[in-house]
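Beneath this line is the structure, given in structure tokens, with notes to follow.
A single protein chain has been omitted from the complex, and every remaining protein chain is retained in its original position.
And now, chain A:
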Amino acid sequence: MPGLFPPFDLPDGIVLLITDQLAAPADFILHRTLAIHLRERRKPSSLILSVSEGFGRWKALAAKSNLNLAHHVDAGSLEFVDVLPEIQPTADRRESLRILIKRVQVCLDRAAGPALIILDDISALDWIGFPLLDLSRFLRALRAACLKANATLIIRHHIVTPGEADELFRHLLQISTYHVEDRPLSSGRSGDVSGEISLHPGFSVPSDGVKLNPRNIATQYRLADTGPEFFAKGTSGGVL
């Protein structure tokens, strides 16, 4: 059974934290993971808690991998939740987060096979005014529900101040098993290299975990129409 997160050989049933920066968004990891999960797993079940992207983009990008998301939604193997309309500034925000947890729980209870939960943008909830305490409680509940059901949980967080870890990031590191870091090139944008990814351990990584990929040997990638092409540092088309 192929891993969900190539080029890294990560197991299923983990809590994966993905961090990215504006110059190198990690959308492609989320889209690719969903495509692999729906295609390669038997009786898959998945839930997307989408804060920043519409279903149209998910559908369009999945179509490039010959995957019809509308069909999966009809078949019940995929559920898409647009988070923002459910959260109004006037409404009780804590209650709206509780509703999200309930939806996740329903999805996990219904799952007949391996489950995948994607939260595509936790940072936006922090920036639009959710208290950190409510968010950390929400994340703890989400993690507990996923671990209980042996489901894979992916959470994406945006880094806006590289080099200075924010409070939410510290909390996310504590609850995650692994941390995939997506960074732009320090020399600026390039046509040959879109960015580089590295794999770090989270606080709950098992002792016999997978091989890590620190920043100094980060894997570089170039985004093409169909997905990313990975290569070792210094071996891109523009270099060789």
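Everything that follows uses one rule, which is that a residue touches a chain if its C-beta (ideal position, glycine included) is under 8 Å from a C-beta of that chain, and two chains touch if they have at least 3 such contacts; residues count from 1.
Assume contacts and distances are computed from a predicted model.
Engineer: Select, from "LYR motif-containing protein 5A", "NADH dehydrogenase [ubiquinone] flavoprotein 2, mitochondrial", "Acyl carrier protein" or "Elongator complex protein 4", the UniProt-recorded name of the complex's unshown chain.
Structural biologist: Options "LYR motif-containing protein 5A", "NADH dehydrogenase [ubiquinone] flavoprotein 2, mitochondrial", "Acyl carrier protein" or "Elongator complex protein 4" narrow down to "Elongator complex protein 4" for the missing chain.
Engineer: Write down which of A:Ala112, A:Ile128 or A:Ala144 is the residue touching the left-out chain.
Structural biologist: A:Ile128
Engineer: For the full complex, which residue in A:Gly54, A:Gly113 or A:Pro206 touches the chain that was left out?
Structural biologist: Of all options in A:Gly54, A:Gly113 or A:Pro206, contact with the hidden chain holds for A:Gly54.
Engineer: For the chain that got dropped from the picture, name the residues of chain A it touches.
Structural biologist: Counting only chain A, the missing chain is touched by 21-22, 27-28, 31, 52-54, 56-57, 60-61, 82, 84-85, 88-90, 121, 123-124, 127-129, 158, 160-161, 164, 187-191, 194, 223-225, 227-228, 238.
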